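As you look at this complex, bear in mind that one protein chain is not there, while each of the others sits in place.
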Amino acid sequence: MQWANAIVQGVILGGLYALLAAGLSLMFGVMRLVNLAHGALAIVAAYMGMVLVNKTGIPPFATLLIVVPVMALVGWVLQRTLLNTALNRQALAPILVTFGLAVILQNLMLELFTADNQSIDVGSLAGASIQITPDIAVGVFPLITFVVGVFVIAALQLYLAKTTTGRAMRATSDDREAAQLMGIDHRHIYALATAIAVGLVGLAGVFLGVRTQFNPTFGDVTLIFAFEAVIIGGLGSLWGTLWGGIILGVAQVVGAQAFPSSGVLLGHIVFLLVLAFRPTGLFPKVVNG
Amino acid sequence: SGGSINNNTTPSASGGSASGAVAGTVKIGFVSPQTGPLAPFGESDTFVINYMKDYFSKNPLMIGGKSYGVDIIVKDAQSDSAKAGQAAADLINNDGVDIVMAAGTPDIVNPVADACEANNTPCITDNAPWQPYVLRGKDGIKSTFKWTYHFFWGLEDVAATFQDFWGQVPTNKKVGGLFPNDPDGQAWSGNLPTMVGANGYTINFPPLYPNGTQDFSAQISSFKQNNDEILTGVPIPPDFTTFWKQAKQQGYNPKIASVGKALLFPSSVDALGDLGNNLSTEVWWHPSWPTKSSLTGITPKQLCDQYETTTGKQWTQPIGYVEALFEVAANALTTSGSTDKANLVKTLSTLSTDTIVGHVQWSPTAGPTSPTPNVAKTPLAGGQWRLTNGGAHKYELVLTSNAVATSEGLNIPLGGKEEALP
Amino acid sequence: MTMAPLLTVSGLHKKFGSVVTANDINFEVIAGEALGIVGPNGAGKSTLLNLIGGVVPVDQGSMIFDGRDITKMASAERAKAGIGRSFQIPRPFTDMTVFENVYVGSSFAGGVRGQAGYERAYEALEVSGLLHLSEKPAGQLRLLDRKRLELARALATQPKLILLDEIAGGLTEREIPPLVETITQLRSAGVTVVWIEHIVHALVSVVDRLMCMAEGRVLAIGDPHEVLKSQEVIEVYLGKTFDMDGDV
Amino acid sequence: MPLLEVENIDVFYGDVQAIFGLSLTIEEGQTLAVIGANGAGKSTLLKSIAGLCSPATGEIRFNGERINDVPPHRRVPLGIALTPEGRRIFPSLTLEENLLVGAHSKRSGHWNLATLYDTFPLLADRKNRLGTNASGGEQQAAAIARALMSNPRILLLDEVSLGLAPVVVEQIYSALPAIVEQGTTVLVVEQDVNQAMKVSDRVQCLLDGRTVLEGKPSELSRERIASAFFGI
Partner (left out) sequence: MTMSSVGSIVSSVKVRRSTTASNIALAVSIVVVIALAIGPFAFLTKGNQQNLVTLFIYIIMGTMWNLLAGYAGMVSIGQQAFIGVGAYGVVYAADQIGIGPVAAIPAALVIAGVIGYLVSFLAFRLSGGYFAIGTWVIAEVIKLVTTQIQTLGAGSGISLTAFSGYKPALRIATVYWMGLASVVIAVAVTYLLMRSRLGTGFTALRDDPTAAATLGVNVTRGKRIIWVVAAMGCGLAGALLAENTLRVQPDSVFSVQLTATMLFIVVIGGIGTIEGPILGALVYFALEHFLIDLGAWYLVILGIVAILMVLFLPQGLWGLISGRGRISLFPTGYRLMTNPATPPAVATQDNAV
């Protein structure tokens, strides 16, 4: 029963990873951009949510109505200013620029909010749970996170596959110049993709802020797990990212059940095994040519 | 806001003498984590250092009959032990400090002490239990020290304090242990079980998990299965929050939870929302301590109030310990009568100071105040965080155990009795 | 010229996902000959060169080159064994000069370093008509010179067999004859040539034999004019209105 | 009024000048072939018209309006479509999705999926194939069809027959009359001079970034073209 519980909790944790990774996956997929500022941006959103809750007293979930659009706007501006220029430079540029951005954001937050641990208070929801069997109980909030994660991935997948803009995004990701020749403004498309991605980071950040305590340097920890989810699933494949998150979550929790000192380690090892045997991830987007 | 750090780091106070001619300057180096993940430990340093600079500028030290100005040079360890070691070596070899001080977790204290040993410079540290400080060689072998001195409580005090809590609430005496694989977690898990075993408590702890773990289902199911009615441990605050919320969700409800580190700072407890109520923790220092500074005469209550008005934040426990470092250093310098380094360590080896955190006394052979040479013990108490429901702060730390401190001769008033968790 | 096969390809298979690009390919390249390869787009011609050159691993089948089984050999080893190749889309080392590009060929696969390597590279440049650009960064070359560089690099490896993939593609009618001339000379110097080209008349003026591929199979192989007259080849490749005489 | 006028443009790549004071005029409904040796500047000319290169001096007018400063993605809605050198099919999209992206600018007209599948039957059979898996010929056909999806007033075709099997070249050229019939103006760059002469109303020959010869195919002899080609 412990094992069943571990699997259930792992799947649920995977939902959080997928939610965290969705924006990363989108930017990876559309712009081939490895966004190392992803974690820091999530923490920015968490602080934003916290300040809103503390200052205005609005319910935590209502902050999403402000945090997500504001983060989306941040994403838009970021792309139009720094990232579009970076994408025109050498291959290393985006990695370096987003890394620099992460350092800047982290330390600005340190100046603004100090290194104190903070959290977004959701009151009694924090401890609420649903009893599934006598031995398995699932937290309501983690469950909400999981459902939101799945919903976000599904919506994003549909958006990319079925809408004109989604198609334009994929086309631009394949060949930027050719897309321009189709009448697509690549800077607009990229900015839109980044806006969506950073908006999703905002969503994930608020959920993270409710789930645990955060401080300005907390982003690094989440970043590596989100990356693993994206890569296990295969670059650019959103369903892959969801599966990647779930596989990672289950590996960590079930791993910890077997070897409590090595849950995180076993998660990493599963990740490396996937890479060793399927270097392009489990659900790669295209056969590379 | 944490305030700007730059004005503390440049040497100052050297010229500001209020009482006649200054014969020289003593340089005190101070290493603290001001940025990075350990920054909460260094947060109050700025306040205390400014307070001390202000004091020394008006009250030069009298050493060997001469008046000395005091230069305090602060270096940021950036929460990194390698940087902490480098900072200490830099203070010694480039800034030429006479004495080095450091505070805040073994990650900072240990490398600074190592650097001072290697560079033959006196060093005074605190804010880390003495066991991880002493046992840091190969296989946790006890190191011997010549130049470095430490004062703090030890794990035996935590064990005693926690048992004092636990005795106040009826339980099955089964304890679940949540220990991370870091210096604190290693030291606690290595010592606590035998220390509480004598009184019939058994600690069930799964192998140490790495910091940053995102899911504690394995630990929770182990505690549930073992029916551990008591929870203890020394997790970092984010991990404890993750754990505690999950424990509630998965139906693990211990009767009492006594946790170190995660519950040290009020901000961490605030961040638990209402789930922080009645969690208990060891208390190093508290405004109600019946002590005062041997240097400035300030009382704990006054110092905390001053901190709260200056920074607008709730008082924290490291404040007293940072102040105490300066008391000890000043006492050592004046007692030794010179700034000679060898002379200073000789003085330190038997130095006795009644500081704002309690009595600090080293002795060359193990004794009641000094479990091992170079280490002095300070009193410990215990308390519970209670929701104030509309008070100045969300939570107040209410003292519920003073057994250890009392046995060491410090009579700390209790604020209440230990209450069981809901 | 001897009639001994320099390269024997037997039962070669290759699939990319569901796309079969080599389907039981069998043929021999005779030492000293020039073999032309034509075939519709996507027939698997470039893939075949990739398989021979070791850029892409074989699914099934074997290849014997110069008496050695090269089926599992790494591409660097094949280059050392004497297989040189050019790429359909030129792949210069953009951060190096033209000379350095060619020196990579002579010093690695060619196995001659230092002075001897420099001389080999120099010769290859001269043969390919690139000597005057030798100090230019290869990234700044235009298409024609990039194609020449492909040839020069392959030559510098001192190959026994040279695999050419559409080196005349994109060249104008007037630029083709000199290239044809270079290849003819190489051949008469004893280098075996396998050449893929859609400019059929250029190909036919050089090669001894012609192979036509379609859908990963060998459709026909033999005398160029015979092959071009084959009904199947006309259908899948040449088209009914094809006119051999295509120059300006 | 001519549909497209290029007047005295100079185009640079960094420090390198590729086009020198070039001019060109094309009337609506005409087919113009641009020929010339390697590096003559043909692709650069088309890229300048499509907006991927911007002339340092001179003017490009479309339908009488100066478009020098209009970015490439805004030229598509005006009715300019380029089939670039190397096809540039989107590899991770199916061929049909490639065509749909071509319709991004939402210009209406004769061309849509149905009419294009009629004109290029080979695409109809393979519409669900990923771009990356299509053969060179399929890609070329898709690239032309994709450009037509924007119902351009002028279609710019670069190196239509490069690297294609003769039979595919034949198929593609046989689709050209249907395009012209819809009133689409065509500017084609072609290596194969014979092909160029067959399909065009007018031929313009470039050498080193300048026009060296122009006229009706019927008026130009092989010798004049040959000498114009290489400047001898």
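Think of it as A, B, C and D in the order they're written, each chain with its own count starting at 1.
Operating definition for what follows: a contact is a pair of C-beta atoms (placed from the backbone, for glycine too) under 8 Å apart; a residue touches a chain by one contact, two chains touch by 3 or more.
Please read all numbers here as calculations on a predicted model, not as lab measurements.
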item: Residue of B:D182, B:E229, B:D270 or B:E327 touching the missing chain in the full complex; value: B:D182
item: Sole residue of B:L61, B:A89, B:A381 or B:I412 that reaches the chain not shown, by the stated touch rule; value: B:A89
item: Omitted-chain contact residue, chosen from C:K15, C:R68, C:R113 or C:K229; value: C:R113
item: Footprint left on chain A by the chain that the document does not show; value: 28, 32, 34, 82, 85-86, 89-90, 92-93, 95-97, 99-104, 106-108, 110-111, 220, 224, 227-228, 231, 235, 261-262, 264-265, 268-269, 271-272, 275-276, 279-280
item: Missing-partner contacts on chain C, residue numbers; value: 53-55, 74-80, 84-85, 87, 91-97, 99-101, 103-105, 107-111, 113, 115, 118-120, 122-124, 126-129, 131-135, 144-145, 148, 153, 155, 157-158, 174-175, 178-179, 181-182, 185-186, 189-191
item: Sites on chain B contacted by the missing partner chain, in the whole complex; value: 4-6, 9-10, 34-35, 75-76, 80-86, 89-90, 92-95, 106-107, 110-111, 114-115, 117-120, 132, 136-140, 143, 180-183, 185-187, 208, 210-211
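Keep this in mind: only the chains that are shown with their structure count from here on.
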item: Whole-Å gap separating chain B and chain C, where each centre is the average of the chain's CA atoms; value: 74
item: Chain A and chain C, separation of their C-alpha mean positions in angstrom; value: 47
item: Residues of chain D engaged with two or more neighbouring chains; value: 133
item: Residues within chain C bordering two or more other chains; value: 16-17
item: Footprint of chain C on chain D - complex, ascending; value: 36-39, 133-139, 159, 162-171, 191-194, 222, 225-226, 229-230
item: Chain C residues within the chain D interface of the complex; value: 16-17, 19, 38-43, 88, 142-144, 166, 169-175, 198, 200, 235-242, 246, 248
item: Chain B - residues contacting chain A, complex; value: 1-2, 35-40, 43, 181, 206-210, 212-219, 221-222, 225, 237-242, 245-246, 248-251, 265, 267-268, 270-275
